[in-house]
Structures are given as C-alpha cells and as structure tokens.
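Just passing along the structure, written as structure tokens.
Missing here is one protein chain; the remaining ones are kept as they sit in the complex.
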Amino acid sequence: MPLWQIHHPAGVYSEADKRDFAGDITANYTAVGLPAFYVVVLFHEITASNLYVGGQPADDAVRIVVSHLARHLDDPERRKQMTERLDATLHPYTRDRGLHWEFHVDESPRDLWMIAGLWPPGPGTDAEKAWAAANKPLPY
Amino acid sequence: MPLWQIHHPAGVYSEADKRDFAGDITANYTAVGLPAFYVVVLFHEITASNLYVGGQPADDAVRIVVSHLARHLDDPERRKQMTERLDATLHPYTRDRGLHWEFHVDESPRDLWMIAGLWPPGPGTDAEKAWAAANKPLPY
Partner (left out) sequence: MPLWQIHHPAGVYSEADKRDFAGDITANYTAVGLPAFYVVVLFHEITASNLYVGGQPADDAVRIVVSHLARHLDDPERRKQMTERLDATLHPYTRDRGLHWEFHVDESPRDLWMIAGLWPPGPGTDAEKAWAAANKPLPY
C-alpha cells in the first residue's frame, strides 16, 4: 500500500514517462514518511476496443484506481487536500497531454495487509522509520 | 464512477459485442440521471491458463468487478433491486452464451474521487444535470 493501477491508451507513455510518473506518485508518500517500497504502481495498456467511456470506445482516457488503507485520514479537509494533491500529480501525464482522466481511491482494512511475510509497523513508529530508511521490510 | 472491469475468456466477445455490452451497462446509470461519461467499462481478455475457478483452469467464466460510491444507496430493498437489474444486464453476454458469470460491487468513498481535475457535483444538483446534458465535466 498504496497501490496505483493506471489504465491508459496504447502508446501514450514512453518507458521514461512511466518511470517519471511512478516516481512522482511515490514522492507523495515518501514526503509524509512512508517507505518508498510501499508504493506499487502498475501500468495497464488498454486498446480503444477494450475501454469505453459513456458507452463509446475511447483512445484518450486514463482511468486510475488507487488503494489506500482505511481510517488513515479521517479529517474531511485533509482528505480533500490529499485527493487534490494526488490529482495535481496526474496533470503532467493527463491534462497536459490532452487526455481525459478520472481516479478514485478505495480504502481497505489495515489489518488484512502484509508485506514479505511481515505486519507493516504502525504509522509513525520507530519500526516504520527504520523500514523507510532502509527502504525494505525488516523484522522488528 | 461507476467503473466496470470485465474479465472474460479470449474470443467470446466481438468488438460489436463489447460496444453493445458497454452501452447496456451505461444505460443503467443514465436512466437514473448520471452523466454517461461517468461509466467506464474495461474489458480484460484472459486465457484459461490465467483464470482459475475452484482451482481449475476455466475458459467459460466471466468475472466482473464493479466499483460504485459508498452510501449512494442505503435501503436494502433498493440495493437488492439495483443488483438484480445489473445482473439482468449481463444475461445476454453470459447466461445466454453458456458462460458462467459472477460479479460483485465494491463501494469506495465519494470524497476521494475526481474527474478531469474537478470534484463531481453532488447527486441531483443542477451542476450534475449540466454535466449529464453536456456529457462532459464542466467547471461549476
């Protein structure tokens, strides 16, 4: 967590674009102390005959699904700010290229999540800081 | 939102079928006033060696995941009716072709959802009606 799944038309992103895009997404989370390796980004290329917006085949639309953990952010204002910050991250890869874009964030339970056989340490704990510093899971 | 992801065996749908299927799905939502462009349908072809039902490779099963917004429908009876209506939409593309099918709807938070850099207007508002009439997002 977080997991980003980016459904995009064929050919709109080069390999360098994808790497930049994934890096920009990741920076949103490392800025608040999360280990970088928590952030997984999957790019799924999809042809117009497999992507429909409003019932019409679309070759200019990017649809993104983000998975976060439930109850991480409860304050409505902070949720709004976070969502707008994530949206801004998308602009160079969508709006600025003339692509339509839509995203939503789902929230799944923290207690049903494991990495490399370990329970991820609680937010803000020393163990989480150690995972972030090492950028890998460590027994704790 | 809504987002439909349809995992289907290779070759079961022609391009015309997919367009019809996406159109039939979309009609469920425009009938209740949602803008057509809210409805995104993704078709994912999957081979039998990548799709297992009960541990067995399957070449005759369609698995669909739908994402809706949480708390849109609270009444149990209306939720039941909606789900059965969605199921009926699937019949020409599953049951009537001898395919096994299963779907579920997940519900994600409305306040973590944006389209084209905008917050989608509230249900039933004038702004939502304007988006539906224009079939595109408009500043409001």
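For clarity, chains are labelled A and B in written order, and residue numbers in each chain start from 1.
Convention: a contact is a pair of C-beta atoms (placed from the backbone, for glycine too) under 8 Å apart; a residue touches a chain by one contact, two chains touch by 3 or more.
Computed from a prediction, not measured in an experiment: that's the story for all the values here.
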- request: Just name the one of B:G11, B:G54 or B:P139 that touches the chain not displayed here.
  value: B:G54
- prompt: With respect to the chain omitted from the figure, which of B:E15, B:E102 or B:D126 is a touching residue?
  reply: B:E102
Message: Please output the residues of subunit B touching the missing chain, sorted low to high.
response: 7, 46, 49-57, 61, 63, 65-66, 68, 76, 79-80, 82-84, 87, 91, 95, 100-107
Message: Applying the definition given at the start, please give the residues of subunit A touching the unseen chain.
response: 1, 3, 15, 18-19, 22-23, 25-27, 35-45, 67, 106, 108-109, 111-117, 135
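Rule of thumb we're sticking to: only the chains that are shown with their structure count from here on.
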Distance between the centres, which are taken as Cα means, of subunit B and subunit A, whole angstrom: 22
